[in-house]
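A single protein chain has been omitted from the complex, and every remaining protein chain is retained in its original position.
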Amino acid sequence: MIRVTVWNEFIHEKRKENVAAVYPNGMHAVIADFLKSDEIEVRCATLDDEECGLTQEVLDNTDVLIWWGHTGHLLVPDDVVTRVKESVLKGMGFIGLHSAHHSKVFKALMGTSCNLGWREDGDLERIWTVNPAHPIAKGVGRYFELPHVETYAEPFGIPEPDEVVFIGWYEGGEVFRSGCTFHRGNGRIFYFQPGHESYPIFYDENVQKVIRNAVYWANPVLRDEALTCPHIEKIVK
Amino acid sequence: MIRVTVWNEFIHEKRKENVAAVYPNGMHAVIADFLKSDEIEVRCATLDDEECGLTQEVLDNTDVLIWWGHTGHLLVPDDVVTRVKESVLKGMGFIGLHSAHHSKVFKALMGTSCNLGWREDGDLERIWTVNPAHPIAKGVGRYFELPHVETYAEPFGIPEPDEVVFIGWYEGGEVFRSGCTFHRGNGRIFYFQPGHESYPIFYDENVQKVIRNAVYWANPVLRDEALTCPHIEKIVK
Amino acid sequence: MIRVTVWNEFIHEKRKENVAAVYPNGMHAVIADFLKSDEIEVRCATLDDEECGLTQEVLDNTDVLIWWGHTGHLLVPDDVVTRVKESVLKGMGFIGLHSAHHSKVFKALMGTSCNLGWREDGDLERIWTVNPAHPIAKGVGRYFELPHVETYAEPFGIPEPDEVVFIGWYEGGEVFRSGCTFHRGNGRIFYFQPGHESYPIFYDENVQKVIRNAVYWANPVLRDEALTCPHIEKIVK
Partner (left out) sequence: MIRVTVWNEFIHEKRKENVAAVYPNGMHAVIADFLKSDEIEVRCATLDDEECGLTQEVLDNTDVLIWWGHTGHLLVPDDVVTRVKESVLKGMGFIGLHSAHHSKVFKALMGTSCNLGWREDGDLERIWTVNPAHPIAKGVGRYFELPHVETYAEPFGIPEPDEVVFIGWYEGGEVFRSGCTFHRGNGRIFYFQPGHESYPIFYDENVQKVIRNAVYWANPVLRDEALTCPHIEKIVK
């Protein structure tokens, strides 16, 4: 059983009518819903929960953490950020969606600005599979389309990814590394561009397939290796 | 002084009127022309020259080899291919342009199919700089455009590049890793997508800038290290 | 069920008494033996078999090919090499052991010399886990030791690996990237340094663990994608 926690700041859905219309119970509810299965168990956590719902106990019992944040990035307390980051280094998987590129956690794991260009005109995005044999691309085909998205543009201020799985094409003239993998410590990280709050992106079958694939891929191989800097003994006879 | 050899199969220019109209003396002549400077000395070589103009002596006196080939890939003899590949491994820089993705030399250096999708509709290509601090992107800006190109599409069958410098956007809906670096042995390799024979691409100022930058970047740090598998002596006291 | 084919040139075992003493039925027999399980089915193939035992049919029914070769590298026909390489690009996993670094197949997949330094003094090798959360390192610990090996030394003439999983330390003063991963096309490749024919290395529990882990890791995600360079249709409305 893979234990997933879906974290959502859950702000836009409560404040903006157009977002509430698409995600009446929050994006996390939709994500949790399509992930749940015989092999995946899901809980949700939001900014309003005590300690953002991300206590040490929750993190210790989370195999893969999915993160959606935007307007509330700075409201996440630094000790929560540190705790999440340490959990990733110990092995917890982390999936950052869309505007999570600027979340404190993702930026702390990358060590860079994570900046990008953006434009909000409801462009079509065609997402090309660059690495067709990657487990995260399983079943997605040569490319798939999302009729309306927020446009993101290169340069994307990240370290060279371990693997670029998807590159997005936008009708307005931009490209973006829309699906990238990293590993940091024992933890596997996947960043995925789609997920703007005003469009029904998390209902899309291919988006769901990619996120589900990413959950399986990010499920830890090794957990809880102590984060220490050990003094070692001379080991040669 | 950087010694560049521009190799061109030089077939289309002699057979097709529309290509001859753009490149009356061959694409190599145009490339040689814009590269020549106080710091760069250029010679040309083509398929019709004896041994393709790529004798051991020529290669030993070439710092960076630029390659354009397409319809004549299979006409390049295998021993020339081996000689060029060995020169790259010893340190010679290699710049593959456009359809050189399918040249025997590039494929031998990559170890993969180097396949891609293609379409010839004269689309506009907008080339985005993904890695703005890379020496090859110097002076090019956030992006630049070519009004008419042959479209290339992902997935591009190459190993994970050392660095993706440019990603191309095509108006017809495709993306492509249009500028990629690799190193193989001591040699540095740059693949650059633009360069279709029927358009005046090598007259474009940004294309010229990129190729010139790539020549400086690929200029060998180390040459002529013997390609051996040495028996070594026990070296501890 | 993962279908493994273990290929061994099977020469030293028949010609050298000291090798026959360790591997009376060939190294492939020992490798096949420890791999066989409810989840892994194994066949063997050697240089003496018709077409090296690697017909198209065998390759089409092999998920992971394990390769041991040394003195017989040049006896493997080029068409067999091409067939194996194409199978890897289509998705078949490939595990190269020890002197397979110089096999035609591995060199063709790498595009480099694959040279290294070597010394045969029966040194102890201590193999350090550089990437403890990598599936191939599962259960191996911080390091493990082999009392007697053939020493390999850097520089190892390979492209930058996707991941360095293990680095070897030799008592005589050398280091070597002893466990490296690559992907080429759809196929996953693991190179593993241990495996000299005169020592009982393939009986070692940790070596067996690593090779078994590598089989699971290299099991294809995607197979038989046509190796084509498709003409594509303009796909924007």
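Of note:
Letters A, B and C name the chains as they come in the text, with residue numbers starting at 1 for each one.
The rule we apply is simple: contacts are C-beta pairs under 8 Å (C-beta built on N, C-alpha and C of every residue); 3 or more make two chains touch, one makes a residue touch a chain.
The structure presented is a predicted model; accordingly, all values stated were derived computationally and were not measured.
Across the whole complex, the hidden chain's contacts among the shown chains comprise A, B, C.
Among the residues A:166, A:182 or A:217, only A:182 touches the chain that is left out of the figure. Touching the missing chain, out of C:34, C:169 or C:192, is residue C:169. Shown as candidates are A:4, A:58 or A:116; the residue that touches the absent chain is A:116. Chain C residues in contact with the hidden partner, per the touch definition given at the top, are 126, 128-132, 142, 153-156, 160, 163-164, 167-170, 173-175, 177. Think of the hidden chain as still there; on chain B it touches residues 91, 126, 132-135, 138, 162-163, 171, 183, 185-188, 220-222, 225, 235-236. For chain A, the residues in touch with the chain missing from this view are 85, 89, 102, 108-113, 115-119, 121, 151, 153, 157, 159-160, 162, 171-174, 182-185, 227-236.
Here, only the chains that are shown with their structure count from here on.
Because chain A and chain B share one sequence, their contact can be compared position by position; here over half of the interface residue numbers appear on both sides. Centroids built from CA atoms put chain C at 32 Å from chain B.
Per-chain CA centroids place chain A at a distance of 37 Å from chain B. Multi-chain contact residues of chain B, defined as those touching 2 or more other chains: 153, 160, 173-174.
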